[in-house]
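A single protein chain has been removed from this complex, and every other one stays in its place.
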């Protein structure tokens, strides 16, 4: 009986310890996201850079399709950073400025171009994807194609 | 006949070996571009900095005409970087913002002032020229004068 | 005979046109390099970041194995940058400082830690790999495992 009690306490302690946790994005998932995004880009003959960041805004994965303008290496990362730093699509900033909210231009780390999407799991922002290389709405299509892999699970 | 076959094989091998290659901009060409740009500037008594970058955005050549504002040393390089990073004239960004696309202000490494032009060869962006010192439309005239040397070839 | 002449001329024209060209590293190759490097890392249960840059020092591919210290994201890129900027292994700088050449510490963009290797083809430096996460000699083993894929071709 004492052993049962001890065991139960142990279990509850374990539960408590683990309850203060956050899900995270693995390299395996990042690869699946990038595969889907790259597939969509290749299908459309769009040359882009695909960047995937973790919850801290650090790179997990980056791929640059041959022939993509080199400026997109930094832009794709900046879009993803913007998405994870503010937990929202970069299109929100693009739309805001289109609506006349030019003050958003002064917001540090905000890139107001579609193509950056945050990645959520269990209510946590666990990372982001950023795509750059073609028109920003096309970049956005590729980014969404990437995340569709996660949504289908 | 055997010689013909050999010759054809050589041709195909050359083609195969060289197929994953990119053309590049030489210092000799950069000097000719800069000479033409500098000539145009001096004719108009315009004081400018002329910067020429390679395909990776690294300086091949820079000249600062006596008396040019020192801020132009960095601006000329930034315009050229913008042109080679995004494979387009910096005037595209200038016009975009003039048309109300203020989101472009948040695009990393994009300088929205005329005077930066990409240099293409065989469909590849092999570098860029950036000019700064006078009015941006005048900077643009000098940049174009520089590249006219290549176009005439 | 006329055909032979034509064929020879074609060969010479091809040679001339392509003579001012440089080979480049493709994303497909970068993936094969990264696969080999990642395999070696996983086999040893080493957590690392693998970064592959082009000839201009721009990212083509990056992968961060789960659990790798976030500092390695930048270090891997810095090692690769050092290797492509100076066309040599970062171990050369590490050895140099070990031999007492402390002046190398002041060399801009030189990272004196093993794990950065340049990638050559036809005498041109077409990019570099940088690995960071474990001991620098272990990082070096992973980088070499990556490039072994190219050397076997």
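Going in written order, the chains are labelled A, B and C, and every chain counts its residues from 1.
As a working rule, contacts are C-beta pairs under 8 Å (C-beta built on N, C-alpha and C of every residue); 3 or more make two chains touch, one makes a residue touch a chain.
Here the structure is a predicted model, which is why all the values come from computation and not from measurement.
Judged over the whole assembly, touch between the missing chain and the shown ones holds for B, C. Touch with the chain omitted from the figure is made, among C:25, C:65 or C:84, by C:84. Residues of chain B that touch the chain left out of view are 26-28, 31, 49, 54, 56, 58-66, 70, 73.
As for the chain not pictured, it touches chain C at residues 55-57, 82, 84-87, 102-103, 105-110, 125.
Quick note on the criterion: only the chains that are shown with their structure count from here on.
For this pair, chain A with chain C, the centres built from the Cα atoms lie 27 Å apart. Separating the centre of chain A from that of chain B, both taken as means of CA atoms, is a distance of 34 Å.
Counting only residues that touch two or more partner chains, chain A has 70.
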